[in-house]
Every structure is written in C-alpha cells, then in structure tokens.
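Only one protein chain is missing from this complex, and each of the others stays in its spot.
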Amino acid sequence: MARTWQWFHRWGSPPHVFHAGRQWQLGFGVAGFALLTLGWVWGLAFAPVDYQQGNSYRIIFLHVPVAFLAQSLYMAMAAAGLVLLVWKMKIADLVIQATLPIGAVITFLALVTGAIWGKPTWGTYWVWDARLTSMLILLFLYLGGMALRPALPSDVAGRAVALLLVVGVINIPIIKYSVEWWNTLHQGATLKLTERPAMPASMWVPLVISILAMYCLAGFWVLQRLRTLLLLRESKAKWAREWVGEKYGL
Amino acid sequence: MRDVALNWNDLGAAMRPVMFFALVAVSFPLGLGADPQLLREVAPGLVWVAALLSVLLALDGLFRDDVLDGTLEQWLLSDLPLSLTVLSRVTAQWIAHVLPVVLMGPLVALGLGLTFDTALILMATLALGTPTVMLLGSLGSALLAPARSGSGLLGLLVLPLFIPILVFGAGTTMAYAGGAEVSAQMALLGAMFVAALSLLPAAIAAALRIVTGG
Partner (left out) sequence: MTTPLNIDQLSIERDERWLIQNFSLQALPGQLIQVAGPNGAGKSTLLRAIAGLYSGFEGQIQVAGAQTPAQRRAQVLLWTALPGVKSRLSARQNLQWLLSLRGDCADPDPLLAQVGLRGWEDALAGLLSTGQARRIALASLLANESPLWCLDEPFNAIDVDGQALLAGLIRKRLAAGAVVLLATHHAPADLQPDQVVNLGGGL
C-alpha cells in the first residue's frame, strides 16, 4: 500500500514526469517505429490478397489500429479525469489536455480511412453503418471536450472537462448499443460488412503488430505533448529553468 | 416551490420552447413537401428531433441567472443538499418548458398523419424520454454556467449524449407503427430515466461546485 502511494506521489511530481517521461517517450518511439515498419511491410507487401475484397482490404492495417486507438484514448482520458476528480492530481489535467487533440485527430483519421475503405466495399464513401456512426459520435464527444476548456475560467476548466469525459465514457456503451439497435431497425444486413471468415494468421499477425505499433506511437505523441505542457506550466520552476538553460545554453 | 413560482412569473419565457417546437414541426412539411406517405414515415423522428431542439432551448442558461444574481452561492451555502435543490430546479424547468412540448407532440404527429394509437405511443416515449434528456442537458448547462456565451457550445456538449434517447424514442414509435411489440423498448426508456434520475443530480451538483471553484 505504502509503495503504491509512493509511486503515485512520484508520478505527481512534474520534474519526475518530465525526465522519466523522456525515457518512456524514447522507448515508445523506437518500439512504435520498428513495429509499424514490421507490421506494414508484412501487411502491405506479404500478406495474402483477400479473396472477396482484393487488395483494398489492406487499409485495415491503418484503419483498425486507429479505430481501436480512438476509443482507448477516450477511455484513458476518462480514467485520468477520475484521478483528477478524486485525488486532485494536477498532472492528470495535463494528461487530458495532451490527449484530447490527439484523440480527435485519430478519430478523424479512423473516419476518413473507414470512408476510403467504404468506397470499394460498399460503392460509396459513407453509409450509416453502426460502427461508422458510433465513430462519428465519438468525434463529437472529443470536440465537445475540446470546446469546453476555453469557455471556462482557467482554474476550474480542468475539472469541468474531466467530469464531462467521465459522463461521456459512461455513455459510450449506451450510445453504441442504441446505434446498433437503430441500425437493425432501419436497414437489413445487406450493407453490413460480410462477416469475415476467420482471418488467416498471415493477415491477423501483422494486424496485431500494427495495432501495437500505433499504441506505442500514440504513447510517444501524448508524452511529447505532456512534457511540453509541463514545461510551459512550470516555466518559473527551478528544474524547468535549469533544463532549458542546459539544453539551449541560455 | 420557488422554482415553480419563478416560471409562473415568466410565462413568456416558459412558452418559448413549445412555440419553437410547433414552428420547427410546421417547417418540415413546408421543406419536404406535403406527400402524406412521406410525412407519415418521418413523423416520429421529426417530432423527436424537434422536441430535442426545444429541450436545448429550455436548457439555455438554466443556471446562468443563478450564477449572475448570486442564487447559486446561496444554494452552495445552504444546509439543503445541492443535488436536491438542483433536482427541483430541473423538474420545475421541465414542467414549465418541456411538458407543453410533450402534450403538443401527439397533436403534431396527428397532423402529420400518424394514427391515434401511434400518436399516443409517441407521447409516451416523449414523456419517458425528455426528462432523461433534460437531466443530461442540465449537466451541460451546469458546466457552462459561468461561461459568457454558452448556447452554441451547449448543443455540442450534450447532443451526442442525447442520441440513445433519440434512437429509442423515435425508433420505438416507428416500430409500433410497423406493427411490432414495443414494451421492451418502453421499459428500456424507463430504465434509462431511472438511471439518469439516480446518478445525474449528484453529477450536476458536482459540476456546479467545480465551475464555481469549490
């Protein structure tokens, strides 16, 4: 128990997060880049052609990882929001601030790649498919979170955004369920993606690698933003001045 | 009590959502054309979308006046639990601003060619669904209470959260019109209301405390 608290405390301290975060960031960056190269080269060049969709299916090596990531990032932010609301750890607010725009971009990317994939598969860029619609709503949840902060006084905005995210994350499964029900109500299964027969390993292994790679790269990106935000917020603190002084010889 | 009296003394504002609702509902046939078949098909969704927009209107600035005239501070200092105060405020607002829309809904639906039975089911979904929507939206209003211009933002914050209610509210009515059994969906709408009623007042109270710095 005491250990856990110590750990908690350390990750609440800005200089520790900034310096240790740098190591993690490097780790994520190298691992992400290596895995992505492996996953994509394997997936794009060596995985077999899909007998129904031909080569167009290969966009899943980008689409599926970002679609996973879009939801995971929102959940991660809501978890950080809970930490902020319950334990009042200020670093959690910065984690949310760092993640929000990244999550929005990733969600947008998931929508765009979904639409591009839809063109050869469904013959049109957009259909009101349950998964695409849920993703669109998720994008609006991200945008709402981003729009709230600048509307409020700076000393309360962080916790207000956190509360919105926590309520949002409770709603996500309800939204998904309702959208699925709506989908069965309004259209038959004709437009749905055909239930893919079990994917051969030569397809799903590179897919899993690509997903892992994308998570690592997201970790890299979030840490990059988090460290920049930390430096900005703590620009008057001694450790921040020392670091900037060393790095840029000021 | 005071909340009801407040609305009574400002009937003009209380009638705004229902008038807005009627106007939106009238705009649809004018925009879509008067084909009875088409109108009958889209009526449930149309009434529900119009109802959500008028709830949004009823939510606009729900707590803003209370921030501006210091009422909120007195609530926070009072011995009464804030979540109860909030619940009474939201309930009064729903009765004054949204209940007329619930009553007007089936009239509009009849005008769009729904059968009497279906119009009644529509009213039932509105009666079960709009309180949930009102509670969800009040959370947005509370978060935006100190913001100077919140109206546009409010929609962005809360409309995504309204979607399940819209889907089940309109969907249930359509399923009924198509001859399906809908008691399960009704129960689901009721369950969502109970969940909202038990969780959201505390969340709204927390939001009000947070945005006032507490």
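By letter and in written order, the chains are A and B; residue numbering begins at 1 in each of them.
In the analysis below, contacts are C-beta pairs under 8 Å (C-beta built on N, C-alpha and C of every residue); 3 or more make two chains touch, one makes a residue touch a chain.
Since the structure is predicted, the reported quantities are computational estimates derived from the model, not experimental observations.
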{"item": "Touch criterion as defined above, residue of B:W48, B:W75 or B:F162 at the omitted chain", "value": "B:W75"}
{"item": "Missing-chain contacts mapped onto chain B", "value": "2, 5-6, 9-10, 68-71, 73-80, 212-214"}
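Rule of thumb we're sticking to: only the chains that are shown with their structure count from here on.
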{"item": "Centroid distance [mean C-alpha coordinates] between chain B and chain A, Å", "value": "32"}
{"item": "Residues of chain B defined as touching chain A within the complex", "value": "139, 143-144, 146-150, 153, 156-157, 159-161, 163-164, 167-168, 171, 174-175, 192, 203, 206-207, 210-213"}
{"item": "Complex contacts: residues of chain A adjacent to chain B", "value": "85, 137, 140-141, 143-144, 147-148, 151-153, 155-156, 159-160, 163-164, 167-168, 171, 174-175, 177-179, 181-182, 185"}
